[in-house]
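Note that one protein chain is taken out, while the other chains of the complex remain in position.
Chain nomenclature is as follows: A and B, assigned in order of appearance, with residue numbering initiated at 1 for each chain independently.
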Amino acid sequence: MAQVLRVDWPSCEARGLCHEVLPELVDLDEWGYPIVKGPLTKELMDHAKEAVKVCPRLALRIVEGR
Amino acid sequence: MESLGLEGPILWYLNRSTGVVTIVLLTVTTVLGVLAIGGRPAGRVPRFVTQAFHRNVALLSVLLLVVHLVTAVLDEFVEIRWWEAFIPFVGSYEPLWVGLGAIATDLMIIVVVTSMMRTRMKHSLWRGLHVTTYGLWALAIGHGIGVGTDMTDSMWLLTVTCAIAVPLAAVLRLGRLVIDRTSASSTTPGGLK
Partner (left out) sequence: MTTTYLEPHLTREEDGRPASPVPAPMEVTVRPGPALLAGIENGPSLAAHRRQYGQIPHLNGKELHALVKRMQVRGRGGAAFPFAIKLETILKGSRPILVVNLSEGELASAKDHALALTRPHLVLDGVVATAKALRTRKVHVVLPGERPGAAAAMRAAIAERSDGVNIYTSTASSRFVAGQARAVVELLSGRPNLPATTWAPEAIKGLNGRPTLLSNGETWARVGLLVLRGDEEYASIGTDEEPGATLLTMNMQGSVPIVAEAAYGDRLRDYIPHDRHGLPAMVGGFHGAWATWETLASAKVSVNKMRAMGNALGAGLVLSSPDCPVSLTTRTVEYLAGQSAGRCGPCFNGLPALATALTAVHDGHGGLERVEQLSNLVVRRGACAHPDGTVRLVNSMLSTFPAEVEAHAHGRCDLKAGSRELVGDSFTRILEVA
């Protein structure tokens, strides 16, 4: 199965750091919440792991799925 | 124990200077933690930069703290044993003020270790422990004032500035929080957290 970046929505507080470090995959909506644009590719994996670590609310996870 | 020639002023100056700079850095990183973290849009500096800055200033202060502790122990002008850096109030030299520093050091260790393990622990636990940085900072200030034997005017100015900076930042953050809460509750019907 592919790997995806999943948002733990109740924890997310629209801080926006995930978008700052991973703009290729994460956009922000008009209220500041992340829009994950697609599946995780190999090239983006390191940055995705960085995004997971940088989130001040630990609201991102890399999981199996679509 | 053979004298290592460690009575001269160099250790003393090193200890004093690292002590002062550590307090300044702690103040800076605490103010950064209070003000820059929060739900506001990033402004000109990206959030992850501010976050990294906060972390790096904190780590630098740890480094300086290590030098401060080592010089304090090695300096033979005053009797400070190595364990007094971690266990408060057991020493002979200024046990109260040195002890405050020891407690601050212990808190520093807890905060740094938990922050390195942040992704492997429950966020609420990490957060609760991280809030002790307020106490850490206050203890450092108290330690500095209490143990400082050469408070010149400029030193007092520096100390007072640091002492005011964190409470001021906290008041600003609190004010911002109140404003955000009152504006949020007047708009969306479902937006209650």
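Structure notes:
Here, contacts are C-beta pairs under 8 Å (C-beta built on N, C-alpha and C of every residue); 3 or more make two chains touch, one makes a residue touch a chain.
On a predicted model such as this, the values are computed, not experimentally measured, just so you know.
Contact between chain A and the unshown chain involves residues 7-14, 29-33, 35, 61, 63.
Simple rule for what comes next: only the chains that are shown with their structure count from here on.
Contacts from chain B toward chain A in the complex involve residues 37, 39, 41-42, 46-49, 51, 118-119, 123.
Those residues of chain A that touch chain B in the shared complex are 11, 13-17, 20-21, 32, 52-54, 56-58.
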